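What follows is one structure encoded as structure tokens, with my remarks underneath.
The complex appears here minus one protein chain, its other protein chains still in place.
We just call them A, B and C in the order they show up, numbering each chain from 1.
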């Protein structure tokens, strides 16, 4: 059974320089209270892995704007001009990864695969400096697995074992990132007693989750 | 919307020599009425991809015993002595694949990856004749994707769009095989009206499913 | 009728009943407004919903149900919510019948560039590279020229999105199909003659005498 943490307690665990896998797509399905707590604590030199850098005032975009982030691994920065400005100014390192490749690289890191063989990006800038392999006459890029020191997830419901349910477009990267964080912290909207989530409804089994954030008050 | 087929109509679609991905683990979660219909029709020279060959009187084991199968790709034949006898007699070709590798190979086939890079099987008989690759100092086998002409699935509930729900240990290979069949036929226990399965409960989206089998009478 | 409406209405006629379609943000998203009533199409948004519906009435928005651009949407009966791995599994695994994308350039080989202008605009590729690599049909919906320059060029000068030939290019002036022989003029825009199309197209064009005028939805 897992005791639910206060946001400040969770943020306390994260050191400067940590690699954070953060769920969310344009901030939808991001752990907003955890992000608040990190902003308060003010870690430096973070690496953020997220689908996008959201907007300056939303989701992981706020961490970028606050200057806490030295690197992002992401598929899209188009709606956060601050990420682009910092990239051009050399203040932040941006690794752009096709969205499907990004989620598979995280999955590979989480399920113990050596990499991802994908046709996406072959013949483009994405392929530069990467090994390719020919299989049955087709060419594939070899993309490396991604893991994080922490996975910071948002979810709809949790029980005290750590089983998680997600809803609608707030799933996005969360269930996959749950596999690939050394320490996994989930921020649920609701926490329910043990036995309330039927086994078939569980999308992230509690064995993957290290800590729950307490409910919002 | 999909019209539900009678088992005989579904079996009629499958030609001799077809490669069938069949859900189930020791027969649990296998499409038993579809298997019945294939036994009645009596296709020859089938290739069966399944976790195991179940038992002689159960699941895909019955297809093997009836002599309809010329090849199986599977992780376990230990509880079906008929598979072993036919293998020794040279009547059936058996490709043994580690269970985790099998499910990832089918997933790779279904989601368009070029193969699977896995540590499982390195240095064993499974590695014979296979390419290996070194990534960051670790050795991985390159395992090829698997696809089927048909995926034959069992599920708990479906709606007429073809959205599927599974239950308990009857999930097993079904949700993954749904991705990798050229034609996908699902055998549900119940079919419910459109809108009865909440979006968050859907495990196989209907766009993957070509045909539903009518309910048992 | 403005250029964008012509394009959206022509592309709408490419949408086949019962298919799964992904519409990019911007111009491509307008296509949904021009489908015949009752046509049974599922729209996918790559952030995780199959069965995307219209914008909800004011006050009925849900923060967890948005499209890939972050705009509020609804879900149709029979919709499914999926995570990013499933979403891109569908895209990369060939389960998406059609994608409609905007374009910066398309060249004589049929290659698309649509994700960055070096030094000026680097939003990132998002899901575009996966969509072009994986969708069964790739339609480019774009105005024919930008700042007086043709967007249909002998060879892309902007970074490529993929080295896969797109299926069809639809502009307000023409419908063009990339083929082994080169770019083939299939249809003329409303009231547009072949000479006008040639003059507005930097790439070489094969122009059959009898290319008909496009029919709009």
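In the analysis below, a residue touches a chain if its C-beta (ideal position, glycine included) is under 8 Å from a C-beta of that chain, and two chains touch if they have at least 3 such contacts.
As the structure is a prediction and not an experimental result, all values here were calculated from the model.
Colleague: Who does the absent chain touch among those shown?
Modeller: By the stated touch criterion, the chain not on view contacts A, B.
Colleague: Out of A:4, A:39 or A:161, which is the one that touches the chain we can't see?
Modeller: Missing-chain contact among the listed residues: A:161.
Colleague: Going by the touch rule given at the top, which residues of chain A touch the chain that is not shown?
Modeller: Looking at chain A, the ones touching the missing chain are residues 1, 107, 110-113, 159-161, 163, 179-180, 194-195, 199-200, 202, 205-208.
Colleague: At which residues does chain B meet the chain that is not included here?
Modeller: 25-29, 51-52, 74-79, 84, 87, 96, 98-101, 103-104, 107, 118-126, 156, 166-176, 203
Convention: only the chains that are shown with their structure count from here on.
Colleague: With chain centres defined as C-alpha means, what is the inter-centre distance between chain A and chain C in Å?
Modeller: Chain A and chain C have C-alpha centres separated by 29 Å.
Colleague: Could you tell me the distance, in whole angstrom, between the mean C-alpha positions of chain B and chain C?
Modeller: Each chain reduced to its C-alpha mean, chain B and chain C end up 35 Å apart.
Colleague: Which residues belonging to chain A are in contact with no fewer than two other chains?
Modeller: 104, 118-119, 166-168
Colleague: Do you know which chain C residues sit against two or more other chains?
Modeller: Residues 49, 75, 81-82, 85, 88, 92, 133-134 of chain C touch two or more partner chains.
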